[in-house]
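Once you've had a glance at the structure underneath, I'll fire off some questions.
One protein chain is absent from this view; the other protein chains keep their places.
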Amino acid sequence: MKNPAFEMEMKVRDYECDLQGIVNNANYQHYLEHTRHEFLLTKGISFAELHEKGIDAVIARVEISYKTPLKSRDKFISQLRVEIDGFKQVFHQEILRLPDMKLCIRAKADNVCLVNGVLSRCDELAEKLIN
Amino acid sequence: MKNPAFEMEMKVRDYECDLQGIVNNANYQHYLEHTRHEFLLTKGISFAELHEKGIDAVIARVEISYKTPLKSRDKFISQLRVEIDGFKQVFHQEILRLPDMKLCIRAKADNVCLVNGVLSRCDELAEKLIN
Amino acid sequence: MKNPAFEMEMKVRDYECDLQGIVNNANYQHYLEHTRHEFLLTKGISFAELHEKGIDAVIARVEISYKTPLKSRDKFISQLRVEIDGFKQVFHQEILRLPDMKLCIRAKADNVCLVNGVLSRCDELAEKLIN
Partner (left out) sequence: MKNPAFEMEMKVRDYECDLQGIVNNANYQHYLEHTRHEFLLTKGISFAELHEKGIDAVIARVEISYKTPLKSRDKFISQLRVEIDGFKQVFHQEILRLPDMKLCIRAKADNVCLVNGVLSRCDELAEKLIN
C-alpha cells in the first residue's frame, strides 16, 4: 500500500491457527480490527470510551481477499489508510508477511457510527481520522 | 433467502459478544464457517478429513454486510446456497434473527481447493456440493 | 457426575480446533462458561442483564483437568452442579464425549459477585441457583 496512514507489526499466535495449520479466516478480522483501534488511539479516539459515551463505531460491510495464509510464528505488518465517504469511514487495509512483504490480506472495511443506536454522521470522528 | 440448500439454528454465546454488548464482527465468520462445514457434512464431506488427505478447502474472498447486530441470548437461523463458478465454490449465506427473521448478515464466500498447496479444480467436491 | 443440576449437548466447531487438530485449551473455558450461562438462564438469571444492573458475576478461580481431547465433529455433554460456599458459588463441571461418555474435562469454577466493582455476598443469586 502506498502511503499508509498507520502500520504496526504483529506476530501470529499459535492458538490463532486452526486444524489446517494456518491462521483461521476469522482471526484476520481480529488483526484488522485491532489495527483500526490502535490507529484510532493515535488519533485520540478510544473505541471503548466512544461506547461508554453512547457512540458505537460499527462495521457495516467488509470485503476481504485472502492471498497468502499466515502460519505459526509468522510476523507481519498490518497497514491501513482511510477515506471519508459521506456517513462512512472507509478503511483500506493490507497485511504483509515479514520479512518478504508478501501480500496476505487485502481488505476494505466500511465503518459507520451509531449514536444511541441511530446512524449518525459523526463529523468530529471523521475529521480526527483524516488529520 | 429463497430455497436455501441448508440451514441450521444457532444461539449467541455470551463470550462471542464484545464490549459493545453485541456479537463481535469476527464471530460472524465463525458462524458462517461452521454453517458451511455442517453443510459439507450433510454432503459426506469432512473439512478435517479433506485436510488429512492433503486437500485444503480455503476461502479466497469474503464479503459480509452487517445489517442488524445479534446480542446475548439471541437465537438465529444460518442459511446458505452454493453455486459453482469455475474453480470456485461460491457460498451465498444469510443469518436471520429468531423469531422475527430480521436479516442480520448477508455474505458471499468464495471457496477454492488447494491440493498439496496448489490451486486445483476439485470437480469431485463441486459435484457433491450441488447434488 | 452424579445428579447434575444442568446439562446440555454441544458439538465441536472446526474453528475451535488448533494446529494439533484438537480443541484448543481455551475453548473448553468457552464451553464451560456457556454451560454456566445457559444454566443461569434456566434459573431466570441473565449474565448480560446482571451486568446492566451493575452486578458482575466473575470467575475468581478455575481448575481444569484435561482428560481426553475433543476433535472435529465430536458431540459432547456438558454438565454442572453448584454449591454455595460463603461468598462463592462453586461450579463443578464435566464434559463427556458422545456417544461413549468418555470424560474429557473435569473442572471447578469459583464464581463471585461484584456489585459496582465491590465483592458482595449476592444471597439472592445464590438462592436462585440452588432452588
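All chains are identified by letter, namely A, B and C, in their written order; residue positions are counted from 1 within each chain.
Following the convention adopted for this analysis, contacts are C-beta pairs under 8 Å (C-beta built on N, C-alpha and C of every residue); 3 or more make two chains touch, one makes a residue touch a chain.
Since the model is a prediction, treat every value here as computed from it, not as a measurement.
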**Complete:** Per the whole complex, from C:Leu19, C:Leu40, C:Leu80 or C:Leu96 the residue touching the absent chain is C:Leu19
**Residue among C:Asp14, C:Glu33 or C:Asp74 that touches the chain left out of view** = C:Glu33
**Message:** Touching the absent chain: which residues on chain C qualify?
**Reply:** 19-20, 22, 24-27, 29-30, 33, 47-48, 51, 56, 58-66, 69
**Complete:** Those residues of chain B that touch the unshown chain are 14-15, 17-19, 21, 24, 26, 72
**Request:** Name, in rising order, the residues on chain A that touch the hidden chain in the full complex.
**Result:** 13-15, 17, 21, 30, 33-34, 37, 41, 46-48, 71-73
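Heads up, the rule we're going with is that only the chains that are shown with their structure count from here on.
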**Prompt:** Hey, what angle do you get rotating chain A onto chain C on C-alpha, to the nearest 5 degrees?
**Reply:** 180
**Prompt:** Rounded to the nearest whole Å, what is the centre-to-centre distance of chain A and chain B, using the mean of the C-alpha atoms as each centre?
**Reply:** 22
**For chain A paired with chain C, centre-to-centre distance based on mean C-alpha positions, whole Å** = 32
**Request:** Mind checking the centre-to-centre distance between chain B and chain C? Centres are C-alpha means, answer in whole Å.
**Result:** 27
**Prompt:** By residue number and range, which residues of chain A touch two or more other chains?
**Reply:** 19, 24, 26
